[in-house]
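Removed: one protein chain of the complex. Kept in place: all other protein chains.
Letters A, B and C mark the chains as written, and numbering starts fresh at 1 in each.
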Amino acid sequence: MDAFDIEAPADPDLEAPVLVEGLPGVGHVGKLAAEHLLEEFDAELVRRVYSEHFPPQVTVEDGRTTLASAEVYAVRDADRDMLVLTGDHQAGDGPGHYRLTEGFLDVAEAFDVERIFAMGGVPTGELVEEPDVVGAATTDAFVDDLETVGVEFRENEPAGGIVGISGLLLGLGERRGFEAACLMGETSGYLVDPQSARAVLEVLQEAVGFDVGYDALEDRAEEMQEVVERIQQMEQGASAPSDEDLRYIG
Amino acid sequence: MDAFDIEAPADPDLEAPVLVEGLPGVGHVGKLAAEHLLEEFDAELVRRVYSEHFPPQVTVEDGRTTLASAEVYAVRDADRDMLVLTGDHQAGDGPGHYRLTEGFLDVAEAFDVERIFAMGGVPTGELVEEPDVVGAATTDAFVDDLETVGVEFRENEPAGGIVGISGLLLGLGERRGFEAACLMGETSGYLVDPQSARAVLEVLQEAVGFDVGYDALEDRAEEMQEVVERIQQMEQGASAPSDEDLRYIG
Amino acid sequence: MDAFDIEAPADPDLEAPVLVEGLPGVGHVGKLAAEHLLEEFDAELVRRVYSEHFPPQVTVEDGRTTLASAEVYAVRDADRDMLVLTGDHQAGDGPGHYRLTEGFLDVAEAFDVERIFAMGGVPTGELVEEPDVVGAATTDAFVDDLETVGVEFRENEPAGGIVGISGLLLGLGERRGFEAACLMGETSGYLVDPQSARAVLEVLQEAVGFDVGYDALEDRAEEMQEVVERIQQMEQGASAPSDEDLRYIG
Partner (left out) sequence: MDAFDIEAPADPDLEAPVLVEGLPGVGHVGKLAAEHLLEEFDAELVRRVYSEHFPPQVTVEDGRTTLASAEVYAVRDADRDMLVLTGDHQAGDGPGHYRLTEGFLDVAEAFDVERIFAMGGVPTGELVEEPDVVGAATTDAFVDDLETVGVEFRENEPAGGIVGISGLLLGLGERRGFEAACLMGETSGYLVDPQSARAVLEVLQEAVGFDVGYDALEDRAEEMQEVVERIQQMEQGASAPSDEDLRYIG
């Protein structure tokens, strides 16, 4: 495998699709929202991206393994076609974030994407009953459009900026001529947060034009929370070689 | 030395060998199992892999030094010929894991390996009297074969996936056309675990077809445990330059 | 984007300009001093440097995002023209510091810069009422010139040397034929320190020949301190994917 390896299991004709990204992050808001879309709609896998910049890892489900990757699915059940980017990992190192994001933008370019929606959470440090959706975008026009559908743009938020692949989809995307925005649901930051994911999806629903139910969202969040907890348990003495293991000399 | 440097001290004709990997990890199960095979059978060193992705380190035994490496041995005392991959280190960085694993797969390819067995431990966090062997594989056929010899395939285990070189032998191996499986012995995760290594070897024995005794396994585990403890002692004030040393200005 | 990407929004004729650098560091002295110059004088953006060696991040202001970068401004209100280099980040890794600094020196070379002033703080560990400015330089001539304007050169200070881009502007700059000095204001190290920044600017004022007021400096420091604190708050549960998030498996 080279530094990158992109499979293209399908190459459907899409009409001016938007790219919607949801990868792991605060409150797992973005990933939960992306997974909900993929479950509720017909989704066709169009790209799978492998890279040495992902963690050296396979996931296991029912005994079958899958190499760390990100996936792009085509969804055609909305007013505008969507490409949904999701996966289980951010990059493992700084330059890797840049290189992976450029790879995702290459995919977006190949499908003539013009607008990108990155989804994530913004931590409040306390429980939020009715989470707002905070926004950031690369153009004033995109800011205006999103204000219309209820996104809040605040003077100094998020104070720490937006890091990881969501941030670079905006930063590098702008430099390559995409219009990009990040939709961040308020969340405590401690748990997988279905309320926050729903708030983000309701905004996206208005912006892109689709019709989706939210009944399954809480169950989905609970499942994800269980997985997160199992992994946290595992990681105390986990199957990952610890630093100590790495220095072991037989 | 380039990023990789592979020595080939021998190049025997092997008949459709399987690759068996045991590198440092949880409970040192995989490494202990691999060393046991190499001691109990006639083993011929066929490849030695050096790389800048290993730690910058030599081991010392009786005053003679050996540069960090991984080794591949040929074992022809089983129904199927075996290549046994072992060593003292995982890679030192994420991309290094990918690159080292590709190097190991190159060796496997050169010997016409079709099936790969990665060996390791799965941590339970508590003492296990009669450890099961949990499996993960890249094909349904391999899953079926291993179920026949007593390997358990569980819905959500290991929850954290399989990381390091064992994981990538499956993940990258699958992409290059190998069939690969990981055999993980249950283990507390705290000590070098001969019971767990024996459980893994008993499964491998059935799958590959060999006849091996286990009398020496506990002594071997005790020796390994002593080395592990000596190293842990050493590492409080150890011969490794600490961060502080690295910032020293004379 | 390649490893580096340099935009050149303007290319004014400057007469033997000096390069003045102020990036984040101890007490934010250098960055505060650089920002003060840019606010008090007419400053024209001449270069914007993007790089995968910066953190994978965008900043957000009033809902609009900016990709991590460093900027070089031309200031022509002083006796000698100045290029002022500032930004929000040091490099994320060691080799990245070297590569970014070489990029900045390329810009300096393109504008025929001969002398470089790096600005920063030197930590004292206690509050300093009237901070001195400690210096270090690449030539005896530059040391002599700076002693004339009140810079102190001490036998063994700073004991830890100068790290990051400021240090390399001297170290790599010298190797490329620039004369370079670092002006370090004494500072406690705990807070954004306007007294220290003013002390550094008063020295620079003498050395370069400009006339600037300091009335706005304290307000500017307070604003910067607020941002620093907001970010510290954010980073407990922050929008940055934590290590845990990075290992999440859905």
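Note that in this section a residue touches a chain if its C-beta (ideal position, glycine included) is under 8 Å from a C-beta of that chain, and two chains touch if they have at least 3 such contacts.
No experiment lies behind these values; they were computed from the predicted model shown.
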{"item": "Of B:Pro24, B:Gly92, B:Gly135 or B:Pro158, the one touching the omitted chain in the full complex", "value": "B:Gly92"}
{"item": "Option touching the unshown chain, where C:Pro17, C:Pro158 or C:Pro194 are the choices", "value": "C:Pro158"}
{"item": "Selected from B:Val26, B:Ala43 or B:Ala68 as touching the chain missing from the view", "value": "B:Ala68"}
{"item": "Touching residues on subunit C - with respect to the absent chain", "value": "24-26, 28, 31, 35, 55, 59, 88-92, 94-95, 97-99, 101-102, 120-123, 125, 135-138, 140, 143, 153-165, 167-168, 170-172, 174-175, 182, 184, 188-190, 224, 227-228, 231-232, 235"}
{"item": "In subunit B, positions touching the absent partner", "value": "1, 3, 5, 50, 52-68, 92-93, 96, 227, 230-231, 233-241, 244-250"}
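To be clear about the criterion, only the chains that are shown with their structure count from here on.
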{"item": "Chain centroid nearest the full-protein CA centroid", "value": "A"}
{"item": "Distance from subunit C to subunit B - Cα centre to Cα centre, in angstrom", "value": "48"}
{"item": "Residues within subunit B bordering two or more other chains", "value": "159-161"}
